[in-house]
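Complex shown without one protein chain; remaining protein chains in place.
Moving on, here comes chain A:
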């Protein structure tokens, strides 16, 4: 691990692999969320499975949390080192002349996503942990759909989620293709990877945002 911190290239690889891992997780997450729009029953079943399967709970969940932590902690380390590497700053610096805004502001899009993850954990994960392990409530395979839709009743939460998805889109717009370059892939497939990145960076956050807005507009009538 100390070797990883020492070499700039190893740090980049950690960043890229943890980022790609999170991208994979996003695909899984968005697919499940879409179920909440298409089939509440399937959404309940799948959520219940995820919530009570020991492999998911005690192996995959810790790996995911570790992946997030490794990614943003490494991001902060890189950012601090990169700022220090400039030393005296320029009086005039035209970053926009040679690099895209998203690529220059990964730390800010990442920070917004991180802040969002804080809220998101509070909304769902903390609640879930308390329900299962603190209050020790019995398993109820039918509660997930209602709980999820109720979360999006307040407009403020729906809006925060949508804004976070926009920033996630920007983060992925650069990050996804960038991780291939970091892993040494720059060849005849690179234009295709870049095109795919743009589609992915729009479609996935758009789907997340759609689901949040959909539930906000279709509240459960008691």
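As a working rule, contacts are C-beta pairs under 8 Å (C-beta built on N, C-alpha and C of every residue); 3 or more make two chains touch, one makes a residue touch a chain; residues count from 1.
Operating definition for what follows: contacts and distances are computed from a predicted model.
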From "Quaternary amine transport ATP-binding protein", "Monosaccharide ABC transporter membrane protein (CUT2 family)", "Sarcosine oxidase subunit gamma family protein" or "Succinate dehydrogenase/fumarate reductase iron-sulfur subunit", the hidden chain's UniProt protein name = "Succinate dehydrogenase/fumarate reductase iron-sulfur subunit"
Looking beyond the chains shown, say which of A:58, A:90, A:133 or A:156 touches the absent one.
-> A:90
Candidate in contact with the missing chain, chosen from A:57, A:100 or A:195 = A:100
Among A:24, A:183 or A:203, contact with the omitted chain is made only by A:183
Among listed residues A:13, A:26, A:50 or A:206, the absent chain is touched only by A:13
Residue ranges of chain A at the interface with the undisplayed chain = 6-13, 78, 81-82, 84-95, 97-100, 103-104, 106, 174, 178, 181-187
